[in-house]
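A single protein chain has been omitted; all remaining protein chains appear in their positions.
Chains here go by letter, A and B, matching the order in which they are written, and residues are numbered from 1 within each.
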Amino acid sequence: MTEFLIYKLILVGSVFGITLFVAAYSTYAERKVAAFLQDRVGPDRAGPFGIFQPLADGMKFIYKEEIIPVVSNKFLFILGPCLAMLTAMMAGVLIPWGDTLIIGGKTYSLQIADLNVGVLYVFGVVSIGVYGIMIGGWASNNKFSLLGAIRASAQMISYEIAMGLSIIAFVIMTGTLSLGEISAQQAGGVGGDWNMWNVVYQPLGFLIFIVCAFAECNRTPFDLPECETELVGGYHTEYSSMKLGFYLFAEYINMFVSSAMISTLYFGGYNFPFMNDLGLDHNTISIIGTLMLFAKISFFIFFFMWIRWTIPRFRYDQLMNLGWKVLIPLSVANIFITGLVMLLIDKL
Amino acid sequence: MTLNLFYFLSFLAIMSAIMVVLSKNPVYSVLYLIITFFCIAGHYMLMNAQFLAIVHIIVYAGAIMVLFLYVIMLLNLNKESEPHKSTLQKIAATICAGLVMIVLVGSLKGTEGMIQQQPAAADIGLVKALGKVMFTKFLLPFEITSVLLLAAMVGAVMLGKPEKR
Partner (left out) sequence: MQLTNRSKLVVKKEMTFAEKIYLPAILSGVVITIKHLFRRKATVKYPEKQREISEIWRGQHVLKRDDKGAERCTACGLCAVACPAEAITMVAAERKKGEENLYREEKYAATYEINMLRCIFCGLCEEACPKEAIFLTDRIVSTDYERNGFIYGKDKLVEDVNERIDVTVRQTPAVLAFKEQKKLSHNK
């Protein structure tokens, strides 16, 4: 029992640390990627190539003056960023970070908890993630904050539907909701055993999922809750110091978690091509697999940034049109097609 | 352990449910209601009904309560603009709510025998078992519910359509 607890504690601690580390360095990566895509060099003063920039940014956030508006609702004003951070951190629990490790004859899974309804749990966490933004925006007692909060909630609810429907088609195919099993199903890939990643079977579903993931993370081109040209700063207009930092940080954690989700669901998770043909022992493959998962996640984080500096922001009616009139019918059609194909395969 | 959790969740659920009614600020009421929903989801979890718990959170806490909060924020309700209700109305509301509670308690009283007659399988709350039951034994009620939802959706689309000039 104690051994189990220690092992889980180590796992939780390391996932927590890695999440924060990746989020911190995502801020640095964002600035570097933005700069490189615009023919600049980006931050390069703090340490070699500016790799200590996240530390400098963090220090700046902590030492800045903290302003709480007099007319705001003080308790909810503080609760907002805390909730945003909390819900962002919660989803990482279910991601299978790697296959099992065998140490001293005992098998240790690199997933904190393999819930029977894993995919749905992530949805639940994402759907309550909007409370941080809504409460913060309302408690600020500012028109722009309130507008940002309302936009955020409307946008998140709209895109959750399309996301959920795209996942239903996915679940028809895999027959399970557990993320551990979904990862295990995609084992192998290109190589000796031809077992393709799910993206090959669900291209349309993947497209809908990634568009919705952009919208759920409030990333450009869907960053209307915080669009500075119309709403000053959106829901975090009144925030300063580390509370603002929490909001910005939560966005990067969300990005990390959604990249991990995309990699796990559609890109084979910790599996990589030729994994069963190299003749390595189980532990080595597990460790390489974890590294591969992080490589995939890094690519998707880069993809998020790449899109941000390519596509301009939508207008609000365009956003709603895309969500309700394009993505939802498309995902329903995807469910029909998937169901038909599954039936045909069963019959043959 | 489980019993302690049950007591803790029940206490929290009832306390926040009472706070929903007592809060002067409607936004606080909604927030307390969300806490209540989370406690109820916790109860489902204790009964090994993971699917129900998660769907409860997604649908109630994640969607319906967000819309509640949305509307309340837009309405900008506060103490000054709240219409004053007469004592008669308050008494009538209390009696109505009390009657609903009596009906609920009465309907729950008869179920004790049923549980002993057909003890539920341990995996009834999991997705696979629930799906099978829903699409075989309870197919008709399930489909009727979906038609009901469809009707509501059609109504919403009709209301949302721009008027023809």
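Worth pointing out:
The criterion applied here is as follows: a residue touches a chain if its C-beta (ideal position, glycine included) is under 8 Å from a C-beta of that chain, and two chains touch if they have at least 3 such contacts.
If you're wondering where the values come from, they're calculated on a predicted model, not measured in any experiment.
The chain we do not see here touches A in the full complex.
Interface note for the absent chain: among A:R40, A:H282 or A:R315, the touching residue is A:R40.
Of the candidate positions A:I10, A:I311 or A:V341, contact with the hidden chain is made by A:I311. Where chain A meets the omitted chain, the residues involved are 33, 36-41, 44, 306-307, 309-311.
Throughout what follows, only the chains that are shown with their structure count from here on.
Averaging C-alpha coordinates per chain places the centre of chain A 29 Å away from that of chain B.
Note for the complex: chain B touches chain A at residues 27, 31, 34, 50-51, 54-55, 57-58, 61-63, 66-67, 69-70, 73-74, 126-127. Those residues of chain A whose C-beta lies close enough to touch chain B in the complex are 76, 115-117, 120-121, 123-124, 126-128, 130-131, 134-135, 138, 146, 149-150, 153-154, 156-157, 160, 177.
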